[in-house]
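All protein chains but one are shown at their positions in the complex.
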Amino acid sequence: MSDAPRVGGTPGGGDASGGGAGPGPRGDWVAWLERRLNLTETFSFLTHFGLVWTPVDTSRPVREVVREVASQPVPAYARWPRVLGLLAAILFGLEVVTGVLLAYYYRPTPEAAFESTRTIVRDLPFGWFIHQLHGWGAWLLVIVVAARLLRLFWDGLYRAPREVLWWSAVAMAWLVLQSDFTGRLLTWDSRSYWAAVRGMEVVFALPVVGPLLAFLLGGRVINDDVLIRFYALHMLVLPAGFAFFLYLTFATLRRVGLSPEAPMHRGAATTLRDHLYSMLILSVLLFGVLTTLAVLAPFRFQAAADPYSTPTGVRPPWYMLAPYAVIENGPGPSWLLGLLLLAVAFAVLLLPLWAPRAAGGRALGRMRLWGLCALAAWTALSVLGAFMERR
Amino acid sequence: MPQGVEPQQPPQDPTGAAGVPPTSRRRFLAWLSRAFLGLWGLGAAGAIGAYLRPPEHGPRIAERIVRVGLLEDLRIGEARLVRHGVTPFYVVRLDAGRVVALSAVCTHVRCILGFDRERRALTCPCHDGRFDLAGQVLSGPPPRALPSYTVSVRAGEVFVQL
Partner (left out) sequence: MRRAPFVLLLLSAATAALAQPGSQRPATSPPPTASAAAGRCGVCHPSERVQFERSTHAQEEVRCVSCHGGDDRSLAQAVAHGAGFLGRPRRDDVPRLCSSCHSDEGKMRAYNLPVDQYALYQTSGHGRRLAKGDMQVAVCSDCHGAHDILPRSDPASRVFPLNIPRTCGRCHGGNASAAGRRGKPDDHREYLSSVHAHELFDRGNPRAPTCVSCHGVHGAAPPTVGDVDKVCGHCHTAERRYFTAGPHREGMIAAGLPECVSCHGHHDTSATQPQRLASLCATCHGGKSKQVTLGAKMWTEYQAAATQIEQAAALIERADAVPIQTDDYRARLEEARTYLREALPAAHAVHEETVTGLTTRARSVGAEVASEIYGNLGHLQSRKLVLVVFWFYVLLTVVVLRRFQSRAARKD
């Protein structure tokens, strides 16, 4: 998609197209290339990854097609509340770029993980910035994905025919949380190591799921085998899954739209060209916010992990505080509580099945009430988890 | 970009009072804005380039092999204290060919040792612990021998592997 604005914004009438004319006075590289490649076909492939969905006549020159597409009306995705999905996509792109840069120096072995991270952060120019961007980007991504889930729930966008939209949103939230969890271990500092150990203790204690996960992760002990699998999950498997569900979201949006109940009011529709400018502005502002966070509130660099000494006050990341509170304080054995929480998490996927089919406002209101109760309970448990003493 | 509608106007024509100056100013402004946006790309390229520059070029402090200096600069029976990060060590030339490297940190309470040339021993200023040039405890409170490091002489230069 990033090619689109440049191509779309390039001046020049239809006369430069067609393939017959020679390069213009400024060297018309599009025409030059079009004589050698079917650019239109490439462009029609690219539209799958964006918000454009029109049948493209691949025999027409690319400039005409692009101009036409760029002027087509699209919903204003850079406006609240639709912006959440766009933000998730932009942040994901940022995570990919910074992640690739970090992977150039990172070494996933227990001996070198901490050292290489420290080299990146301490000794390489801009290494600290890339690392902080990656960390704060992940933090924002978790928030954005969770907020998006709430907004979809609030507007009842899980009901038919938007089940796929809901499922992808839930799956993306899961994948983001998993990426965050696996990414935390990679720095191999004392806090991340012990957070992973404590987290895995709970997970491995679950019946059926625990042994299965232990098998997938290469053992019950957090060691070099587990580290390299976390690494592979973090940088290959989970991002690939996230990209897949991102694509699925676009695909289902093209078919069913985002919110037909609320008709497009003034300012809710725009052209693609306009939308792309909005997206650029949004990206620049987001980058500014992330830079500010990285400079003013950098993540503190911890000491190297020592498997033989547990630091005090190890808590799970903020989004896992509620399950932590339940498992530590709830009645019954921890594996049962863990299983229960897991069941609840999967039940969220099934929301479309027991949601009332009718679009009646009353049923939606009741669901909203339930949702509010659940959110309040979650917040209360998180606060409890943040302040309670470990048993 | 969008001002490509008036490419026919001759650039730099200050004579036209009404039509031409706004056009050239416009073009200049457009050029300026594009250059301004280009700075983003330049900045990103610069930062990423600096980040990706192979790190071998810079001095690496965490290096495990330390170059001490020329062998001929070390006199026989003389010790040199090399401050290297958190592991200061002594390099002592025993005779024409043999050079030893010993940690300069006392094993008792981590005082930095001094070199006693007459006794050919390392002595601790804090509690009078003494070590011989093999690192063994001669007297005093140190509980363990000093760690010693591998020394190699290549092309007249002394290297110590930590």
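Descriptive notes on the structure:
A and B label the chains in the order they appear, each numbered from 1.
Going forward, contacts are C-beta pairs under 8 Å (C-beta built on N, C-alpha and C of every residue); 3 or more make two chains touch, one makes a residue touch a chain.
Nothing here was measured: the structure is a model prediction, and the numbers come from that model.
In the complete complex, the hidden chain is touched by one of A:Trp32, A:Phe287 or A:Trp335, namely A:Phe287. In the complete complex, the residue from A:Asp123, A:Asp155, A:Asp224 or A:Glu328 that touches the missing chain is A:Asp123.
In the full complex, chain A contacts the hidden chain through residues 9, 71, 118, 121-123, 128, 271, 273-274, 277-278, 280-281, 284-285, 287-288, 291-292, 295-296, 298, 300-303.
Seen from chain B, the chain kept out of the figure touches residues 1-3, 33, 36-37, 39-40, 61-62, 83-88, 105, 109-112, 125-128, 139-141, 143.
Please note the rule applied: only the chains that are shown with their structure count from here on.
Chain A meets chain B in the complex at residues 9-12, 101, 104-105, 115, 119, 123-127, 129-130. For chain B in complex with chain A, the residues that touch the partner chain are 1-2, 4-5, 47-48, 50-53, 55, 58, 60-62.
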